[in-house]
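Here the complex is missing one protein chain, while the rest keep their positions.
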């Protein structure tokens, strides 16, 4: 890449930004850049792309744990070197993709990946890798873990990763606090706090810029206060929606709670513009316990929803489209989930979410 | 109806409320109440209903001026007596409906109505009577007239009333101030003020309850003020959206202006639930002059829109459904209307009206 | 009889053209009614200046607080005298018509006669809220006019912060789509609130409208605070023989393009032998297919009404549609009707006590949130009340388990009821 510079102390950074990917592209991809004609999927986990030039490539997609040790990465490198001229890429969902230009290399490549413990799949109408965040491993504000949640769920959904038997692709996301670094999901598993922050009043003055904490609260529930003679903050507990937005700028506003930070499941988020416009996911279950190391209640509910989708949706319907067609009345019936007052949105502009019509289903 | 009471002074009202309609129903309707099987339209202006009993009725619909003198009403009574056993009804759009139980009476009835000056039509996919409000004739806050606007437009659209050659029914509404007593319309013609109220400061103290006027303003642009030593009100002219909401509770807040109260046209309002859910109308043209006695600029624009709809919509598409299908880009093209910053909504929750997708039309 | 007729060159232009002219009618009245002559004169001024010249005031009849819309002229000469003294007063009396706006000609003739005696002879049939508007009477005349019409059987409608006159569609009287007895519902509701109609003391207006089906010919969902809409719970009634006839007459392509593909819930399909298949659990009861194939299709037999609360037009926060608060209420028995009345009473009472001044019930719901409103008026939540569940996580769900249990309990009850019946 860049030329080595003579070291000086202190060294000025080379502000090189985003590296050029061309040196990292498989030569067949490089040659046919922008000249692809179509693709198909000869089997789950394999994409077969054909260029206008007639050249073809087969890409094998495999799951990883994202949080990888260097040994894992090197084992992937070994496989790519042996079968694929020494190139690979990663998808936005931390799957690895290794491309070969010869059909006969596909099966051995799949074998090598599986052998090394990387499940091959995640293409087409499958459940691909869950979008991954930090959690207890690294973040400063998580109420749950990310790596463990993802591992637990992917273990449960492994068959759905390696097979393509969903009506359309299923994108699952998780987030380990209500900030939600994970995206919208066909199914999203997110932390939902249920109690206002417990304030460690003695620390507020040292750690928090009070006006900016006050400004963060979406419902104006925080006001400056003096507690035990020290400047602190006070929360109007009836107003507080337990969102946790005050916690990052002010760690003494303890929002995380082993008991009261629960998990909620949302469905029908969709970023793509295929057919319908992008849509936000909607809450369907809350109050699930935060239960490491394997969060069985979450897996149980996710599977209930996932299999209702698999069994009832039409081809190409994403989870949200399916529900839109059958209606929410039937969704709650099919999944046997309770419908409560909390499903009804009450936020600015939320009237648009009410049924302002005589369209009714029974 | 009720028995005559012995007059006393002061007399206590008989709180009889809504009269029973049964004595006013044509006997065939009375006999088949709740037992209708289907209907068709043998010709524009005529509805033919068949009951499960096999009995049939033909209803002839005709336009009226709504604001009727007793002579006009009596002439309708004469016709109903002669052809229809002495019954009639009025529709929500001030059309009269006269029902006969014999097929052979239909043509003579039509003839008599037309003869007396009542156009027969307004059924099925036609342009029916425009919803009518008060205007200069009677209201205390109008910026334009209603009767004259309706008469002028219906003169222009007469052919569309007596024929059924629209893709679906067209409901036009008008309103003579921004309060909008007219409903949502496939096409709506509404007053749109463009300047803040001119305050007659010397009268405010006498006439207006200041706090309640302040409370009426949707953008909090009004504050109490003392002008020339008298308590009055003051408007922040940059905030004011010229909605006129302050005018009814406080007539010295003169919002109506011969020059600056303009007319705007809105399209795609729909109250019915057939196919899509009910929808609000959307503004497409503004700045049209308030031009009595015949408002030609309004008629010109309404016809432009109406005939674009007639020529391009599919059967059963209401105006709004048609535009939704072809898209707004094409609507503005087909009608040759300008698209401006004012078409973009900027009000609470208006983000839902922005295009938050890659769905684009060229 | 009128002293003079004023020149109205602008208004005269509204006498030409095919549509019936109100000007011609007014001129006819002006012959004998000086008030109307004055009104024409003033209206001509409005057409010239592009300004209105009426102001409000207070006019009433004994025992009632509303129902009359007073108008006094503001068009004065340099001495502050009315330019058209005959039209100094021009009040409107709002009378409630029979439900469905049906009339015997006898009643209409009597109405005309009585009105001609006391007032100007100008009648609007009808106001947008459904009133018979008798337009043009002096304050002196209203009591006698009211007394005579009231004895005859008419009552004043609403105005001001009151329950208003209601409306119901022609419905069961002549329409095959009707899923309920519109006029019975209409009269029951309105006649239950007569005190609130006649003595305005609510925070703001409150309107009832009844449409017999989802076509909503009364615009009830947007134009009333409490909309009652007929619907059904079971399967659409299909006469396959008539389906066949329809397809034979109109063609397959036409049927597919105008019926099958226009169903908003994709619930329809046409079999190869021209039978119509309906997925009734998907159907949203929109009425479209029934509208188009009215001879072949009809609403199901398990009929009732849905209730939507909160419609209104523009003021304050922009137009609102009502939203579903009762997805289905059967209306078979006396008790069923009682329940409807109770629901209306609960809503009006809660509105009366909790809305801010000049706040409509829809705006109040917007302010306090639908869940709290439902709880306050004793209605259960239901997925039919929403387009979709919440997307925003800003909510406190401490009591999730409790709320979930409520639902489960209701499901158990429902199942038990089904077992019994």
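Order as written gives the chain letters A, B and C; numbering starts at 1 within each chain.
Assume a contact is a pair of C-beta atoms (placed from the backbone, for glycine too) under 8 Å apart; a residue touches a chain by one contact, two chains touch by 3 or more.
Quantities reported herein were computed from a predicted structural model and do not represent experimental measurements.
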Of A:142, A:197 or A:338, the residue in touch with the unshown chain: A:142
Candidates B:44, B:167, B:268 or B:293 - the one touching the absent chain: B:268
Sole residue of C:201, C:261 or C:413 that reaches the chain not shown, by the stated touch rule: C:261
Where the missing chain touches chain C, by residue: 261, 314, 318-319, 391-394
Touch list for chain A against the chain that is not drawn: 1-2, 4-5, 7, 10-21, 23-25, 29, 33-34, 36-40, 49, 57, 59, 63-74, 76-77, 80-81, 86-92, 94, 97, 99, 117-119, 131-133, 135-145, 147-148, 151-152, 154-155, 158, 178-184, 212, 215-216, 218, 243, 245, 251, 256, 258, 261, 271-276, 278, 280, 290, 292-294, 314-316, 347-348
Chain not shown, touching residues in chain B: 178, 180, 190, 192, 194-195, 218-219, 240-243, 260, 262, 264, 266, 268, 280-284, 286-287, 324-332, 338-347, 350-362
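Please note the rule applied: only the chains that are shown with their structure count from here on.
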Most heavily contacting chain pair (counted by C-beta pairs in contact): B-C
Intercentroid distance (Cα basis), chain C paired with chain A, Å: 48
Separation of mean Cα positions, chain C and chain B [Å, integer]: 13
Intercentroid distance (Cα basis), chain B paired with chain A, Å: 50
Residue numbers of chain A (touch at least two other chains): 351-352, 356-359
Multi-partner residues of chain C (at least 2 other chains): 214, 216, 221, 264, 285-286, 321
